[in-house]
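Removed from the display is one protein chain of the complex; every other protein chain stays in position.
Up next is chain A:
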Amino acid sequence: MSVTEMFGYIQGFLDADQETREDIRKVVQILEQTAREILTVLQSVHQPSGFKEIPNKCAKARELFCTVRTHIADLKTKFPMEQYYRFHEHWRFVLQRSVFLAAFVVYLESEALVTREEVAKILGIEVVRERGFHLDVEDYLAGVLIMASELSRLAVNSVTAGDYNRPLRISNFINELDSGFRLLNLKNDPLRKRYDGLKYDVKKIEEVVYDLSIRGLAKESESGGGK
């Protein structure tokens, strides 16, 4: 094979690669759009009026997740499944976002940590790599960490809205999350960087809980997390 032929061959490969990436990028863009819509719906829980409508908002968000599922199904057709990690970077961000949104919805509904299986179901993807488009464990954890900072915000705003018990429940939840993360041996990677931010969320919620308890505003202070 001559040098020119060889480079022609490689070029053909690179072109195909480029095309696949272009296709993926298009779908991911739509996916990001939908994720933003869901975020907008959920953001309104921070408003005083939004607190009463939490079930409503969640139902609406769940509806929007249907769209997410169809887009992800579309994304799955754009590349060969065994090359998931080759193009992983393209949808990593939006997938983490979606995990966060799903986890947030589940938390608002049931005040529990969404399992990886549940997220996968909400997004219409797999947990195990062998079975197709799956949810990488690091992406799941990153999504959960985004939710933690959202919850610390929610704790502050729920006090403003006059809901004094919620911060206590959030505090318990975040603490449990924190000890969970402490079990992990993280490498010096983006996930680790994000995890380092968790302690500030913990701190902030603890301050809120402190403020409430010294003023006697937290009624069932001891076992607030029981629910």
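As a working rule, a contact is a pair of C-beta atoms (placed from the backbone, for glycine too) under 8 Å apart; a residue touches a chain by one contact, two chains touch by 3 or more; residues count from 1.
Keep this in mind: contacts and distances are computed from a predicted model.
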Record-based protein name (UniProt) of the chain missing from this complex, from "Protein CIA1", "Translin-associated protein X", "tRNA (adenine(58)-N(1))-methyltransferase non-catalytic subunit TRM6" or "Probable electron transfer flavoprotein subunit alpha": "Translin-associated protein X"
Residue of A:10, A:59 or A:73 in touch with the missing chain, whole complex considered: A:10
Missing-chain contacts mapped onto chain A: 1-4, 6-11, 13-15, 18, 82-86, 88, 113, 115-116, 129, 137-138, 141, 171-172, 175-187, 202, 206, 225
